[in-house]
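Inspection log for the structure reproduced underneath, given as structure tokens.
Only one protein chain is missing from this complex, and each of the others stays in its spot.
The block that comes next holds chain A.
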Amino acid sequence: MTAQSSPPKSLFEKVWDAHVVEPEGATSPAVLYIDLHLVHEVTSPQAFSELEARGLKVRRPDRTFATLDHSIPTLRPDADGNRPYITAQAEIQVHTLEDNAAKNGVRLFGYDAENRGVVHVIGPEMGLTRPGYTVVCGDSHTSTHGAFGCIAFGIGTSEVGHVLATQCLAQRKPKTMRITVDGKLQPGVTGKDVALTIIATLGFSGGTGYALEYAGPVIEALDMEGRMTVCNLSIEAGARCGMIAPDAKTVEWLRGREYVPQGADYDVAAAEWLKLASDEGATFDKEIRIDGSSIEPMATWGTSPDQGAPIVKGVPVAHTEDEERALKYMGLKGGDSRSAAKVDVVFIGSCTNGRMSDLRAAADIFKGRKVAAGVRALVVPGSEWVRLEAEKEGLDKIFTDAGAEWRLPGCSMCIAMNGDFVLPGQLAVSTSNRNFEGRQGPGSRTVLASPATAAASAIAGHVADPRQFMALESA
């Protein structure tokens, strides 16, 4: 006789259920346990102050890790070791986190730590992010960690305080949506193009109230870094989190990293991780399917991440007032080819696309070519580890030979609060995640695209389909 099996569960439900300390009631939210809390300098100072005002300390410093990424300069310190902070305030903010971490026994990946970097790049890199975990951080792109089968979401500073004090959050359970990407990607199409296509399909609020699960052959075929890019952008469709079932690739990617179990223990843990995948027959509140074979290199044309289209299709004609306003802000004309508008800045980096595979993809295009006259290109590695690895492979040389700048790791032009920004009216092609008005500096205009497209656009001097450069190489 076989045992009565429990009803099929989705990946999300398995991870959620395993973290419920107190279930949700009609008038009270669930108390959800948080396995990993990542902290950075910008959204934490007021939370630490709140703890201090209550006479509390960080409850689980062993589950709390801090890094410097948002407001730090990406230029090297001068001969005396002074760092070129944009303002004295930015420096104070960095020191505030250094103090708070020291006082509370929290490990800080500070300056010169070989693991410092953008919070969502170093979490996985260090093996802090583990399949089946709940992960939070005061940054909305925390959804990145969902690529490892985590429930990972961004929180505000009040909630940062709650987690520091209790390791828990009061949360309502979201609905679930599975996005299945069928078929096979064409050559030259990347995870970023998949993500921009999904967002364009769902719309900026299509994911609101949902936890997303990405599935299907295209998602399975992506490498871990491509999967992180896809999960990273979940918030741009309004969803708080997006996740992908752990598989053999997940297990191999994490093996041997500092914080995962080592040796035989690792295989024991990995066997559990592989059980997290959604069960056959699991149900979702909503399901959508996307044909992956028809996805092409994408670029946004407007001021919201869902305003994107295949590059080959040119700038779309506006159908609504919003779209008209967006095109006007961007200085683009509906019906034009993407080559009609000149690009001023290219930014390659961020937690969306600042990892090794991203830099390799960009370097493949830059190699033996020059950045077009009048274009400023900035390449910012996502972490120290990525920087060192890229330098070992000689990628930095390829970038600088092409005429691009090679910087120290940080968020840089993704959020433009550290002194790296786009000037008013300039058009930037950026591998980051938001193209809002002024996101990359007052009056800046942002086109979101993949690292290959960003590199191709730097060479061409306008938004360019990267396949034209790839085809040249294979010819």
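Please note the rule applied: a residue touches a chain if its C-beta (ideal position, glycine included) is under 8 Å from a C-beta of that chain, and two chains touch if they have at least 3 such contacts; residues count from 1.
Just so it is clear, contacts and distances are computed from a predicted model.
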{"item": "Among \"3-isopropylmalate dehydratase small subunit\", \"Acryloyl-CoA reductase electron transfer subunit beta\", \"Ion-translocating oxidoreductase complex subunit A\" or \"Multisubunit sodium/proton antiporter, MrpD subunit\", the UniProt name of the subunit that does not appear here", "value": "\"3-isopropylmalate dehydratase small subunit\""}
{"item": "Per the touch definition above, residue among A:L75, A:A165, A:A221 or A:I288 touching the missing chain", "value": "A:A165"}
{"item": "Of A:A362, A:M417 or A:V463, the residue in touch with the unshown chain", "value": "A:M417"}
{"item": "Interface with the unshown chain - residue positions in chain A", "value": "18, 21-22, 26-29, 31, 33, 35, 42-43, 45-46, 49-50, 54, 60, 62, 70-71, 86-87, 89-90, 92-93, 96, 138-140, 154-159, 161-162, 165-170, 172, 204-205, 208-209, 238, 240, 303-304, 322, 325, 415-417, 424, 434, 436-439, 442-443"}
